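Shown here: the complex without one of its protein chains, the others still in place.
Labels for the chains are A and B, by order of writing; each one numbers its residues from 1.
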Amino acid sequence: MLMQAETDTRADAAQDPVLALDGITKTFPGVKALDRVSLRLFPGQVTALIGENGAGKSTVVKTLTGIYQPDGGDILVDGTATRFPTAQDAADAGITAIHQETVLFDELSVAENIFLGHAPRGRFGLIDWATMEAKAVEILRGIGAEIDPAHKLRDLGIANKHLVAIARALSIDARVVIMDEPTAALSHKEIHELYELVEKLKAQGKAILFISHKFDEIFRIADRYTVFRDGQYIGDGKIADVTEADLVKMMVGRDVSQIFPTRDATPGDEVLRVEGMSHPTEFADIGFTLKRGEILGFYGLVGAGRSEFMQALFGITAPSAGTVTIDGAVESIRSPADAVDAGIVYVPEDRGKQGAITALPIFQNVTLPSLGRTSKKSFIRLAEEFRLAREYTERLDLRAASLDTDVGNLSGGNQQKVVIAKWLATQPKVIILDEPTKGIDIGSKAAVHEFMAELAAAGLAVIMVSSEIPEVLGMSDRVIVMREGRMVAELAGGELTPETLVRHAAGI
Amino acid sequence: MLQRLITSREALLLGAIAVLLALIATRFPGYVAPSNLADVFNDTSPLILLAIGQMIVILTKCIDLSVAANLALTGMVVSMINVALPGLPVAVILVVAVTLGAVMGMFNGILVWKLDIPPIVVTLGTMTIFRGIIFLISDGKWVNSHEMSPSFKAFPRAEFLGLPMLSWTAILAVILFTVVMSRTTLGRAAYAVGGNPHAATYTGIDVGRTQFWAFTISGALAGLTGYLWVSRYAVAYVDIAGGFELDVVAACVIGGISIAGGIGSVGGALLGALFLGVIKNALPVINVSPFWQLAISGGAIIIAVAVNARASQTKGRIILKSAEHAT
Partner (left out) sequence: MTETTRFIPDRLQSPLQKRLKSWESLLLLVAISIFVANSFASPYFLNAWNLSDATFNFTEKAMIAFAMALLIISGEIDLSVASIIALASTAMGAAVQMGVGTPVLILVGLGTGVLCGAFNGVLVTRLGLPSIVVTIGTMSLFRGISYIVLGDQAFRGYPADFAFFGQGYVFWVITFELVLFAVIAVIYGVILHMTNFGRTVYAIGNNPTGALFSGIRVARVKFVLFLLTGLMSGVAAICLTSRLGSTRPSIATGWELEVVTMVVLGGVNILGGSGSIPGVVIAAFVMGMVTFGLGLLNVPGIVMSIVIGALLIGVIALPRLWKMWQAR
């Protein structure tokens, strides 16, 4: 199980892990999320946990913080086997985590968010607000955040909310600090400050588990690495002993050079024109044109406002200004139904909540916007519905037990196919894909990319919002970069390099 | 600290009450005399007590429609105890009332916590069950004033520093629960559970258990008010406080407590109850037929919900730097 133990130098072996997982298994209905995995965290060292989406990283974090209970195996604190029946037990053992999703409370103040569950007490065991606020100021200053602790959390922007999450993790005097993709929403300056913070924590002897898929970060601050793949432990060791290619090979199981489909780049005529779209708080002055057969990429940091803009384009939110022209006709889009009528469709990032109705069967999801065509005088015709669903799900090579299976029972990749099938059935002109391969395994990613290329070749105009540089560079004809709600660059041809993308997105 | 006690929403409500009183005073100056205002407060005390309990329940994303039935059943039980054992001190009666009310609240709470039955269904059911039990134990008969012992009836009226004990109970409850909601683990847990139940689990809060205690507190307050009600009006029968649960929810809504959970305060519940109390109390004074009361309450609820919704409308995520802290 702990395969690399034998190859550690004597100096390392003298240092025992403060926290370890040994043979941990966790099963959910139909899915084995963790299959006898191992993990060792050493004091004063940063261990990078590496793996694709679905490799089991989030499950490990939740197991270490007492949110999930393992079905088998041991959790070892200082070598002694324990369990964390509740989240509080993990916190008491000195484990704190900065989770990927912000698990904070909008209506509570920043100070309370930092100290919820371990608020400083005064007389009679009652909460001492004054001390809480003072301590909050201290911690926030320590991570370089200029945030007033009395403010309600909902008044803060995304990056600051993330800093509050970090502050919360640091408010416990922890021995183990887990960071799950901590730099996703941060600006360049804030990332630097985070690295300095990590160094500080190391110096204090804390063990840090750092989850990231950005190799430059990993090689910059990690001392050790552990690789998971499909819920299984693949290997661990010292970062100094490996290269990026080695890690990728362990992550994926084979040599991978990400190949993107070659496309015939002769776009058709202009189908979409957006001018001056603005929103009071989310974005300002967005404008561009799009031709049939083009793939336009939208790049930016998390929270740059790309999804928000797309949702305004799709009619979910109301912009405060701007015009949308489709095939020369100005369209008034005040609801998604209007957008669909105009020929714009949106495949959202949040598949479960926005993309599909997971409690309903596949065929009902696929036919939902097209009921007018499958029904007769508003009366449901099931045979027609099944026919339509079959046509589009076969085209996408959907894997499911039956068309009557609930969408919630499908894998992420197949759920995505259902959402795309649903929209293709409406025969749209413009299809917006928001993070289309997020959370999908690498095999299905390639399939989605192939498919996007086919759509463009068939004459659709494709807008792709993506945060993965290889994907953006590999698939797009042009790229628009957004930062803090504004368009900061429109790049094509030779300008499309990772450096220019990052520079514009981070504002260096 | 002051910012925590008085939000702008509550200041608005306080202002509305002041305007209301001012309007009435233009025609009936005697209405705003301190002794009369004290009477209005006293009359509104039962509503205040119940509204505090309901507020805690609503904070945790639940609702308790059984409070009036709880009140009535507890009132009947303590009345019958008093008839059977007139010598029993009022202190014991108070303990019995609070305990009985709490037990009924726990029944609601357990069904919500352990069986995951939606609160509206549970309390719809217990509402009718509790009321029905009153009939069963009393055989439909009333307990009248002359059957109640003098000490039983005297308690709510007994004066201390110029205010009757009924008012003091409400005042003490306001103070006690202000502290509980702002300075205890349970109080803050209620806000967390209602604000973001998913995240609350991550911070180690047990959502179901918090809701259980919310129902228990609501039940206990209802039980206490049950005794105060029957002793003050000196009568107990099946239909007392019929429909009162809706006034209680109305008071909470008017007081800015969001039905979605996570937002609200004791101050809001107090002001919401007072707002309704002033209206109800003032109608006969300004010669408006009592038949207008129901429509006015209804209108007040609708206006209050609309105003509250406007105020807390999320303007969208804050991305543009220019928009951050723009409020």
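A few points about this structure:
Basically, contacts are C-beta pairs under 8 Å (C-beta built on N, C-alpha and C of every residue); 3 or more make two chains touch, one makes a residue touch a chain.
Remember, predicted model here, so these are calculated numbers, not experimental data.
Per the touch definition above, the residue from B:Ile63, B:Ala170, B:Ala220 or B:Ile319 contacting the chain not shown is B:Ile63. Of the listed positions B:Ala33, B:Ile175, B:Leu294 or B:Ala311, the one in contact with the omitted chain in the full complex is B:Leu294. Among A:Val31, A:Ala318, A:Ala359 or A:Ala492, only A:Ala359 touches the chain that is left out of the view. Screening A:Thr86, A:Thr289 or A:Ser375 for touch with the missing chain picks out A:Ser375. For chain B, the residues touching the chain absent from view are 63, 111, 115-118, 120-122, 124-129, 131-136, 140, 238, 246, 249-250, 253, 259-260, 289, 291-302, 305-306, 309. One chain is missing from the display, and on chain A it is touched by residues 314, 316, 335-337, 339-340, 346, 348, 353-360, 363-365, 368-369, 371-372, 375, 378-380, 386, 390, 393-394, 397-405, 422, 426, 446-447, 450.
We take it that only the chains that are shown with their structure count from here on.
If you check the complex, the residues on chain B that touch chain A are 1, 3-4, 179, 182-185, 188, 191-192, 195-196, 198-199, 201-205, 262-263, 314-321, 323-327. Every residue of chain A that touches chain B in the complex is listed here, in rising order: 65-67, 86-88, 91, 99, 103-108, 112, 116-117, 119, 126-127, 129-130, 150-151, 154-158, 160, 279-284, 303-305, 308, 317, 484-486.
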